[in-house]
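Chains shown are a subset, placed as in the full complex.
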């Protein structure tokens, strides 16, 4: 859904809020021939809060190299304002690994949309603790790695996955991967492991959320996509949505209806991550949606 | 929104599921000249489950009195099938008391809609632990009773409320009443006290749910209407809804946005109760919506 | 999403409304050992209107053959009440042909869900006026027929399609088939050709609805699934939905967002048709949803 991928760059900034930031950033870019074509910002508090910025700029008339732009921005703007920042280019698609167990509904949607160009990513590999989905994945010309996980080999399995991923991926998507990742694993990809949880968190943390929802008689079921942190089911929420249900739906039907919500929520979260629309703010996210 | 109030009766049934119930009920009504104009049913399990039925029938051609109809139904249909049941008449509007503290957004919507005939009820009184809303209520020609509640007089305050309510109301609506009712109070109106909770239960049980939602960074806030039971915030859920929010909303703004959801959810729950559309099934509800 | 497919039968009825219908139908089924497990009805007007009924019943304890049940129902119930009716069995899945041009987003969702058992259908063939999607379809083991359509050969092309379909399909789904079907073609499958139109009908009838929506600056775009009749874009509406958009979306982005709505709306309409939940009432539909 993005035009001009060849010329679009994105700048993300997080820094202490104070007057003059927008002027400094926009003037810097203007002076280097960059044309700002999208601009969004947020301040958690104008007095002593944190300032978040996402902007898109067009690069055809840049007066310097990408490296020079980075270096200049670092010294002239980022340093004086104490910024955490990144510049990325739409033409450099993020490399996305998918971890999955046996449910294929989220996985297939990601593969399909990526293959059609609807998601701006490449998928270098799928890793699973089961071998069931190999054919479905390899049909897309994507590597499939089966790494069985048992109570005994968990550490070795994670180590093997990390070796496969190393240097080859920018983001790891858990498309209903039913193993808990260790804090050590997660620390290799801070705010770059995205999970889909099959409930409207923080309701129904833990196992079998659709059964929990059925037992409680809730009138809406939901799904939550979040970054994975050391604290299970508690990482910063990227996106959530719900679906109306009624007394007529069995727990099995809630699960079936819920899978469509999971897919939809995961798709949005992954898309926003791939388009550099998400900035983590402590245990929360700032999401600059279109 | 109901036509033909003058001639419409409603039958609610709960009984063990087994073959022949629909035939028995519909044939009984047909034989007495009642014309079924709406019919909805649900079975929790066709084998050994519970059967729930709601139907509307028209009374102009009844061949017997209302009392005779009840007596005949009891002996010929309800008893053989082990039914809990009730027959009500749309022309006999339910009497609804409203308990409120200081927030008037739910209260005013109930008063206004009832006064316009949009809600099929009468409101014999409003009871509050504060005197703030007296003028707004009395303007509608409705009694306003101020019963202050302190840590010391809680039992007496409830006793006074029960005396006021006795014999004059069919349903008690807690329109943001910030006092916890004792199990004893609730037991006087089983499944007839309706509360609005300002969160998507079971998330954010307890105090200050909008602040909790803000701290968690959820992307949707919600409200839940439920019957009050002895177990606080845990009674059978009647209706829930949500509203999309973002990082841009402060806790105060979540509260403001949430109040519109509260009002909408409460309105639906109250309307459905008044139209005899809700049957309690253990800790859950069956809601026969249009 | 349906349990007990092996034993579930469905009865659809349309007839002039008058007292006694529910009693007659339910008593007939009870007397033959059929256990009603779902029941829904609608009357366009209790006085002189049309009555619509959908019920599910379980067949294990039937006291007669399926043929006998049909014959008895016809003479004892349907004829006296002037009913149009059908009995179908969940175990006999409907055969669904898909017609498509070049857009594969709706098609692939139908193929994928059918192959997983999520849609209760078989797909004997896909017919297209282009050859583009052959590989994608044949991968599912489904026949793909390429029938080019030009201004000159339209009648022959339709005749060829009809020959292919004859006796092999129960319903024809137009998954973004960009040719207008002749009234003659449609008359072969009355209320059994389902189309997805990429707008919220009746707004934006005609070509390029997303461009029209963009030009008008609407804040919601939608999709409409309807039965095809001789009157283009005017057949009975089965389902509609919308998606919020803003000034930020180009016409191309509206199209991309709209395709997800199209897929979702088409999926619901097709599912409801396959589960015998839709009854046509003149230029409108009665849809008995769960």
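General remarks:
The chains carry the letters A, B and C, assigned in the order they are written, with residues numbered from 1 in each.
We adopt the following convention: contacts are C-beta pairs under 8 Å (C-beta built on N, C-alpha and C of every residue); 3 or more make two chains touch, one makes a residue touch a chain.
Everything numeric here is computed off the predicted structure, so don't read it as measured data.
The complex is a homo-oligomer: 3 chains are shown here, and the full assembly described by the structure file contains 4 identical copies.
Quick note on the criterion: only the chains that are shown with their structure count from here on.
The most distant chain from subunit B, with centres taken as the mean of CA atoms, is A.
With centres defined as mean CA coordinates, subunit B is found 42 Å away from subunit A.
In terms of their C-alpha centroids, the spacing between subunit A and subunit C amounts to 37 Å. Chain contact summary for the complex, subunit C toward subunit A: residues 1, 3, 108, 112, 118, 139, 246, 248-250, 252-253, 256-257, 290.
Across the interface of their complex, subunit C is touched by residues 19-20, 22-23, 26-27, 29-30, 33-41, 43, 46, 58, 61 of subunit B. Of all the residues in subunit B, the ones that touch subunit A in their complex are 42, 200-204, 216-220, 222, 236-242, 246-248, 281, 283-287, 289.
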